[in-house]
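I have a structure I would like to understand better, so I am pasting it below and will then ask my questions one at a time.
The chains shown are only part of the set, and none of them has been moved.
By written order: A and B. Residues from 1 in each chain.
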Amino acid sequence: MLPALKQKHQPDFVLVNAENAAGGKGLTEALARDFYSWGADGLTMGNHTWDNKDIFQFIDSESRLVRPANFPPGTPGQGMMVLKKRGKSLAVINVQGRTFLPPLDCPFRTMDALLEQLGTETRCVFVDFHAEATSEKIAMGWYLDGRASVVVGTHTHVQTHDERVLPGGTAYVTDVGMCGSHEGVLGMEREAVMHRFLTGLPARFTADEGPWQFHAVLTEIDDATGRAGSIQLIRKREDEFIYE
Amino acid sequence: MLPALKQKHQPDFVLVNAENAAGGKGLTEALARDFYSWGADGLTMGNHTWDNKDIFQFIDSESRLVRPANFPPGTPGQGMMVLKKRGKSLAVINVQGRTFLPPLDCPFRTMDALLEQLGTETRCVFVDFHAEATSEKIAMGWYLDGRASVVVGTHTHVQTHDERVLPGGTAYVTDVGMCGSHEGVLGMEREAVMHRFLTGLPARFTADEGPWQFHAVLTEIDDATGRAGSIQLIRKREDEFIYE
């Protein structure tokens, strides 16, 4: 899927949220290699960053991966990275919301500090705001309007239909959506999820093996100003996809 | 907006989620009258049902309004109604999620009971599942697939891009989205919302007066079987709209 889309759109940078890559729970080094081989330039994470303990082995030597920047000082890994490719550079930041999620440092003040730290190294700034509440995500979009090139939400796993370029030049969407089974619940087997909602009993969630769906967004950024020119939703389902 | 769309699509029934009609907090009788005069056939509510005390004066005499059915027995108002118009009938049910929301009776078992109670009165069943978590909403879609004609989510105020007809014939979307200002946060003034996220201090939220956005979904239901044939997202912004 990814190679076909890269072929079609010729993006400068491809970013993947990989927090649920390992069967729904975290990321392994092998999977990170897979993503790079399929064409990803960088990976972002979220509240499931630490679910697979493998991460502690490779996160500190992994320059192309960011975890939420608002974990406390001293947390393994990094919250911001600057990717460079064919003369272009893109700062990539991962930050996590606090509404309906565990407490972390303030994501808004964390963004202020990171943008200050970034200085003039690049005007192209991509932010993956991993958060649950639509209010917190939209507030972040407005907060960074004119300061980041792109602010996209992740975590709810459902693509939202509110993509737009804000007045200050920031491309925004509340949630990019997920990649995974089309017949589960957020990619997991639906029987287990429904069992838990119905009975309150524990259930082992495993990744559903049904036909996939693929969600992404495509944005254009002006190198000189860092302003986004457009944002476009991508939604593909396995049954609609033509393998070329 | 609503009259123009009714003209264009000629729907049999128009339903409006009205829980935030009164400046973001509940519904007044006067506003309910307004919705009917603009062409609404029925109103649904949610967690903000009781925010405006006016509701206690009219909810029990109001046959075209449903509030979440999984409030305890004895709660004012009704959770299900059957609308009739030009020989067609449509059961309309409002039910509320429990993830990240206050505790209520189980929405899944409430749906079982209501569908049992409805019996064969009509095969056309519309469900507004007012809930926060995408997992709970998608689980409800699957739970009712083949038993309800339409299951749409509300509450997050952001339209989702996952509209589909499930295999059993139920039209589903995780969130319909809101109607209100395009420049606020969930329709409220964004300065106040950002102030609260940034400072943790209380802020008075007032409805933003900026240009509007309008979100809805349009579905077709087969009267004979109750199966949905299609579901289509509607998204209009004031600056895109041509007043005809």
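By definition in this document, a residue touches a chain if its C-beta (ideal position, glycine included) is under 8 Å from a C-beta of that chain, and two chains touch if they have at least 3 such contacts.
Being a predicted model, the structure only gives us computed values, none of them experimental.
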{"item": "Assembly size in copies, with 2 chains present", "value": "4"}
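One rule holds for everything that comes next: only the chains that are shown with their structure count from here on.
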{"item": "Whole-Å gap separating chain A and chain B, where each centre is the average of the chain's CA atoms", "value": "29"}
{"item": "Chain B residues touching chain A - in the complex, by the definition given at the top", "value": "100, 106, 108-109, 132-136, 138-139, 142-143, 156-162, 174-175, 177, 185-186, 190, 193-194, 197-198, 215, 233, 235"}
